[in-house]
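Removed: one protein chain of the complex. Kept in place: all other protein chains.
Lettered A and B in written order, each chain numbered from 1.
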Amino acid sequence: MTTITARVLSPIRVLTAGLLVAMGVSLATPANAASGYPINKPREVDWSFSGPFGTYDKAQLQRGLKIYTEVCAACHSMNLLFYRNLADLGYTDEQIKNYAAEYEVTDGPNDDGEMFERPARATDRFKGPYLNVKEAAYANNGALPPDFSLLAKARAPERGFPTFIFDIFTMYAENGADYIYSLLVGYQEPPEGVEVSEGLHYNPYFVAGSALAMAQPLYEESVEYDDGTVASLDQQAKDISAFMMWAADPNLPQRKQRGFIVVLFLLGFAGLLYATKKKVWANVPH
Amino acid sequence: MSSNEEGATRRDFLYIATGAAAAVAAGGVVWPLVAQMAPNDREKAAGAPQEIDVSSIEPGMVVTVVWRGKPYFIRHLTEEEVAAAADASQDIFRDFETTDIRLSAAGEGDDTGKSWAVMAANCTHLGCVPSKVEPDGDNLLDGWVCPCHGSKFDVTGRVTKGPAAINLPLPPYRFASAESLVIGEA
Partner (left out) sequence: MSGHSTYKPGPGIGKWMDDRLPLARLMHDSFVSYPVPRNLNNFYTFGGILMIMLVSQIITGIVIAMHYVPDANLAFNSVQDLRRDVAYGNTLQSWHTVGASFFFVAVYIHIFRGLYYGSYKAPREVLWILGVVIYLLMMATAFMGYVLPWGQMSYWGAQVITSFFSAIPLVGETVREFLLGGYAVGNATLNRFFSLHYLLPFMIAGIVILHVWTLHVTGQTNPTGVEVKSKQDVIPFTPYATVKDALALVIFLAIMSYFVFFLPDYLGHADNYIPANPLVTPAHIVPEWYFLPFYAVLRAVDFNIGIPFTEIVLIDSKLGGVLAMFGAIAILFFVPWLDTSDVRSTNYRPLYKIFFWLFAINAVFLGYLGSRPAEGIWIPLTKASTFWYFAHFLVVMPALGLFEKPLPRPASIMDAVMAKADGAGASAPSAATSEPNTKG
């Protein structure tokens, strides 16, 4: 029996390894493999939402919302989210209603056939700073500020071989949050001999070049936290990155809980089937 | 012999446990497939209570509003209509309810609600939207007639002629103020 198992296993191992490589390859293909950006790999942060039991830190998300509201929302929209989604952050219906009411949205047409402005409700989508992408690009010298809804998933610098294989086992899926964090703390003076064009800002963590159009958005104490947390640049960068991860993947904690149950169940089921199979095949040479 | 029986028992247990796990797995597969059919969060959020400004609705006027995707009539009754509805003989209704129940949206300690009939705008027979019956001389009672199968309702939505067998249902509603009607919470 043992020899049989061994014989069966070895080609399986070979094939599995091969498949893992082949599957991983798709991840190893970043936005800019050819040109070698980002210059620095993202710094890896220890997030509350990493790992099999990962979940969001609501206090952190609330701090992140504050940064988004007071800093980022001046240029960046977040079209896929509704105000009602803020319930995930631990806000009450009343708080959400008040938060939404700060924004005026266009509704209508009314019975007179005219569009009208009214305070936003929980059921409205987050109001963006610009009417449309053309206005957004025009207001920013042609550099369109990307929408925040999925940004934490839409930015994933190359992990490279063999890291992308280890990522399967370490369950690493925080590339986007790490990237955003690194970018926000990564602004610096360009090194000697590096020319940065007018209107661009040097950042070795930027995925598509050595400099980007967005100037450094966060500094020490850019916002004042309600919960007394010291608003260091590092803290703010982490909070907004976590917030953006939540925006991109609000169901993450629920997904991981479900996954834990499903995988555990299937392994147990497999154990039972293995025992059953052994019993069924006990007297059958094969 | 006994060891054989023991083996058989253990084997039966194993088969039953495996079968049970398979049943659980099947249930686990079916549940999400069914659960996804339910109204989604957006639909549910849109079903939240809705405020309607009724200040411009004069007595005798009807507006149709949409709540949870379904139409509702808001009818501002004239004093004569309220009186006609209250005095009508119980015998003409198929599903009698008092006007106190039908015109139940009392405001905070006043009579604001007493002249407002708020009801679902889908006929309780098969769901068509009844048309308003224009007041005709002394007949102030007739309110709606269904274009599909001819059911009739009085001004407060009580059925007076079949095939509909029950009155137009009332949504939960209340007056937040004299001008503001809230549909979706009582």
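Quick notes
Methods note: a contact is a pair of C-beta atoms (placed from the backbone, for glycine too) under 8 Å apart; a residue touches a chain by one contact, two chains touch by 3 or more.
Predicted model, so just to flag it, every value in this text is computed and none were measured.
Within the full complex, the residue among A:Ser149, A:Ser182 or A:Asn203 touching the omitted chain is A:Ser149. Across the interface with the omitted chain, chain A contributes residues 1-4, 8, 11-12, 14-15, 18-19, 21-35, 52, 79-80, 85, 146, 149-150, 153-156, 167-168, 171, 173, 175-176, 208, 248, 250-251, 255-256, 258-260, 262-263, 266-267, 269-270, 273-274, 276-277, 280-281, 283-286. The chain not shown here touches chain B at positions 22, 32-33, 35-38, 40-42.
FYI, only the chains that are shown with their structure count from here on.
Taking each chain's centre as the mean of its C-alpha atoms, chain A lies 42 Å from chain B. Residues of chain B touching chain A in their complex: 11, 14-15, 17-18, 21-22, 24-25, 28, 41-42, 45-46, 48. By the touch rule above, chain A contacts chain B in their complex via residues 82, 84, 122-123, 262, 265-266, 268-269, 272-273, 275-276, 279.
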